[in-house]
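I have placed the structure first, in the form of structure tokens, so that the comments after it can refer back to it.
Chains shown are a subset, placed as in the full complex.
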């Protein structure tokens, strides 16, 4: 099975789907990662920060064992400035290049506009007559974004739970590769928060640790 | 795989899940049916109607090939008069007797109170720590009930689509076993409506004909 995550920023793929992707690979599946944005010096990031992020990304790619990795290289926090038509064309091509059966999107309620735009663009790409290979589309939750939207009518409603007991430890290791993005609890991107979330999602589904998703669409032949 | 449908009235199991259940059986699965209510002469139905319904039920049971069939035998249109605790106890036992992996419920927005109560009772039965065998819970749509609720905030939102192209013809045959419940289009329980619905759900999912469901909960080990 080919399983694809679309991440607005580096770390979303770990926070949202890290355990499940590690599991897919352990079970013989192929995992893919589309990364929408990157830090750019022209947006005010230091060269050092950009280089450091570059290394983190390479380390994650290898740590997670992604068989497919595509960077869209749009500027961080600026997806709202990119024509949607361009996002759709580029994203469609990348998805077709990997031909996933399963695809994970950020959630439409996430507070960061890069998450919202990624969701919108991906929604337009994944119609069945555009990508007939996809048979399951889900949204993942990102601890620092998904609980932070203020539009209460649009919240994450988890209904798919995947056992990640055996992979939680490595998921936390993966998060720690992103040194600059993590901090100590109560900061959301922290070991404690990640473990607490997995523990809670597990108690909703009968597992010691779980990742939760919201099903958007599934097709069974 | 053991697949179970809970039907408030005879015909809901065909209207909502008929194609999928026929397919499950054709693929070697075992299918089950829990029927919540029955016509009773003490509620004003004629003895003839009751007998006729009895025969229809037997014919459906055999036509569909149910390997498990359990009748709750509560009076039609009176589930709101049954203590929920009693419904939960009896339904829990029946579910445990079949041990399904997959379970189909009526939708919470259905206009008939028997549908709503069945949904409520089943919701209480299927917690993972009560029925650890179940790994997928879905709601089905019933043409004459699901589109007819007037609480617009609570509508059926299909997100799981199952190809029933090879089974649509037999689904329509099954519906026609319920002579007294069917009529000609635009009446909802009619051949034309059933085919139109399958055609439309198919166009949403890339199949010639499909049944659509709303995922309520899914667990992956």
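Order of writing sets the labels: A and B. Residues in every chain begin at 1.
We adopt the following convention: contacts are C-beta pairs under 8 Å (C-beta built on N, C-alpha and C of every residue); 3 or more make two chains touch, one makes a residue touch a chain.
Since the model is a prediction, treat every value here as computed from it, not as a measurement.
Q: Given the 2 placed subunits, let me have the overall number of copies in this structure's complex.
A: Identical chains making up the full complex: 6 copies.
In this section, only the chains that are shown with their structure count from here on.
Q: Please work out the Cα centroid separation of chain A and chain B, and write it as a whole number of Å.
A: 36
Q: Can you list the residues on chain A that touch chain B in the complex?
A: Residues 128-129, 132, 159-163, 204-207, 215-221 of chain A touch chain B in their complex.
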